[in-house]
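As you look at this complex, bear in mind that one protein chain is not there, while each of the others sits in place.
In this document, chain identifiers A and B correspond to the written order of the chains, with residue numbering beginning at 1 in each.
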Amino acid sequence: MRMASGLQQPFRNAVLILVWSWLLLLVLVPNLLVIAASVMTRDAGSFLSLPLTLDAYRQLLNPLYLEVFLQSLYMAVMTTLVCLLIGYPFAWSLSLMGPRARILLIFLLIVPFWTNSLVRTYALKLILATNGLLNQGLMNLGLINEPLRLLYTEGAVIIGLVYLLLPFMILPLYSVFEDLRKELLMASHDLGAGPLATFVHVIIPLTLPGILAGVMLVLLPAMGLFFVPDILGGSRNLLVGNVIKNQFLDARNWPFGAAASIFLTLAMAFLMFAHRLSKRRIGEEGA
Amino acid sequence: MKKLALAGLLAVGLTACSSEEPQVLNLYNWSEYMPQQVLERFTDETGIRVVYTTYDSNEAMYARLKLLDDSAAYDLAVPSTYYVSKMRQEDLLMPIDRSKIEGFDKLDPELVNLGIDPENQYSIPYLWGTTGLAVDTADVGGEVTAWEDLWDKRFAGRVMLTNDMREVFHMGLRVLGYSGNSTDPDEIRQAYEKLSELMPSVRTFNSDAPRMPYLEGETDVGMIWNGEAVMAREVMPKLQYVYPDEGVIAWMDSFVIPKNAENPEAAHKFINFVLQPEISALISEDIGYATPNLAARDLLDKSVSNNRASYPNATDMINAEFQQDIGDDALQVYAKYWEKLKSGQ
Partner (left out) sequence: MNRWLSRSYLTLVYLLLYVPILVLVVFSFNDARTGYEWGGLSLRWYHALFGNRAMVQAMWNSLWLALSAATVSTLIGVLTALALHRYRFRGKQLLNSMLFIVMMSPEIVLAISLLALFLLVGIQLGYFSLLLAHVTFCLPFVVITVMARLSGFDERLPEAARDLGASDFTMTRTVLIPAIMPALLAGWLLGFTLSLDDVVVSTFVGGPGYEILPLRIYSMVRVGLKPEVNALGTLLLVFSLFMLMLSQWILIRSKR
């Protein structure tokens, strides 16, 4: 370690004070406020009042709301699964391309990510609508006689979420496939493992950190992106994000909204923990 | 393209460079509830620029006003009847200085001095209207005359409801024969159960522009506001506005000035501007709702004033019920079931 010179200290300290106070004031304190809000009582006049109570959490476990949460979990899990099913072979195929082509293809993958997500969701509406392009196309081809009712369904919301979040699944998967050493696959083959056995016992475990990172990057936003059900799902409360938004901006039940958001935070903590665990295991096996 | 970009830049530059701060009126209103040309004419006449921000439910409007209470965010808002009394009682409104308002005496005597705001100290009626049935007769065979008909299985996946808790429950309560303003938890629960039978048929909720799902061909039957139906018929004559047998939902929207408005002067000017018979008539003709301004009604084109969708006759209003304030406790009961209703397919 370097010895701290006289000039170094003030610079270092100033930077640390700046970033720490930013994070404390705008991340830690606000989150503590949310926790505090979740144990307070809803108040019709102002937003919150005493006494402290666990009512909001009890309400979360009420069968009425539990169903809402299971529903939104289902949407997020379906989205993640579809992303994984599309993204896994995609990332694998990508890693097999030549180095130059790969740069271009990765670039093409992140272009949509840099485009306004609302506008892209809206573009999907143009395609999925009853008089939309997909139905027009299928009818012109004579494949269907009646337009399919696609818009304002759960399916449309899942399509929208997958469309917005797919790159977040592919990029971490791609990076683990890039590190996947060909020798390992050869070795597995030489040891007599068939393609399926190699896939199950070698490839999947080695790409697990990528899978988990992708799941984390898709599952969490998939629960929160409230504007997708608003536009493609007929304004139903299909995601936890919609419930939280309604509690804060319509029904004005802050304790309940706060408790719902803590649910999301816990889901995040759980996923991060799982990801870390899987990474550590790979590290041990590699060593 | 280059020219266009240049024009855009110029426009940006001009708005940014104008040295004098122009006066601004922050108007908080329902989506598409004020013709663009009215706003432009107001700006031309007074030099006050109107910033038009929208909401799609009274609840959202109320929550936002509460949230922004201290920051003097809006100068004018347009709540429905029952929210006028709620906001007045909670001391969220500024009294309206009647000496600055001309034309109040021309308003329909039946629509002023109501229980929601005796002597109209805090509110000036803007428009009134009804929520009834929309039927796309091109796609729907047979008669649809009652709210109850929406429960018909043949409409599966083709029904639209407004994204408005009170209105949807109003319909459910009326179908069961209860008052649309019920505060009885048991009646509300029954309405919820009745409505949940309808849910599998419901395609979408929309209070931003309830005509759009019909125009876009997504839904064929369901709820609609009368003005939206009138606007829709201009492009889709087959869409019918029906007064349901159980009774239509009636409401009135009024201008109110939030307590902390930054520019109440401009708000008064705007109310004044709208109360001019000519302007009120223009609004009613353009967006299809009924004006409470009797002087304006005389100026209306016959095709508008005889349009039963905009201006119902006495038979249309049989069983009609005005929405009323039901208190926070009952609202919480509604809110709980509403959340649940909207959560599934």
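FYI, a contact is a pair of C-beta atoms (placed from the backbone, for glycine too) under 8 Å apart; a residue touches a chain by one contact, two chains touch by 3 or more.
In this text the structure is predicted, and so the values were computed from the model without any measurement.
J.: Out of A:V39, A:I86 or A:L148, point to the residue that touches the absent chain in the complete complex.
T.: A:I86
J.: What residues on chain A make contact with the chain left out of this view?
T.: 1, 5, 7-8, 11-12, 15-16, 18-20, 22-23, 25-31, 33-34, 37, 47, 86, 89-90, 92-94, 96-97, 105, 107-112, 114-127, 129, 131-133, 136, 163, 166, 216-217, 220-221, 223-227, 230-231, 241, 244-245, 248-249, 254, 257-258, 261, 264-265, 268, 272
J.: Extract the touching residues of chain B with respect to the undisplayed chain.
T.: With respect to the unshown chain, the touching residues of chain B are 1, 4, 7-8, 11-12, 15-16, 26, 28, 31-32, 51-54, 56, 67-68, 70-71, 73-74, 208-209, 212, 215-216.
Quick note on the criterion: only the chains that are shown with their structure count from here on.
J.: Using the touch rule from the top, collect the residues of chain B that touch chain A in their complex.
T.: 57, 59-60, 62-64, 66-67, 90, 157, 163, 202-206, 213, 216-218, 328, 335-336, 339-340, 342-345
J.: Considering the complex alone, what residue numbers of chain A touch chain B?
T.: 44-45, 47, 64-65, 67-68, 71, 129-131, 147, 149, 151-154, 234-238, 243, 246, 248-253
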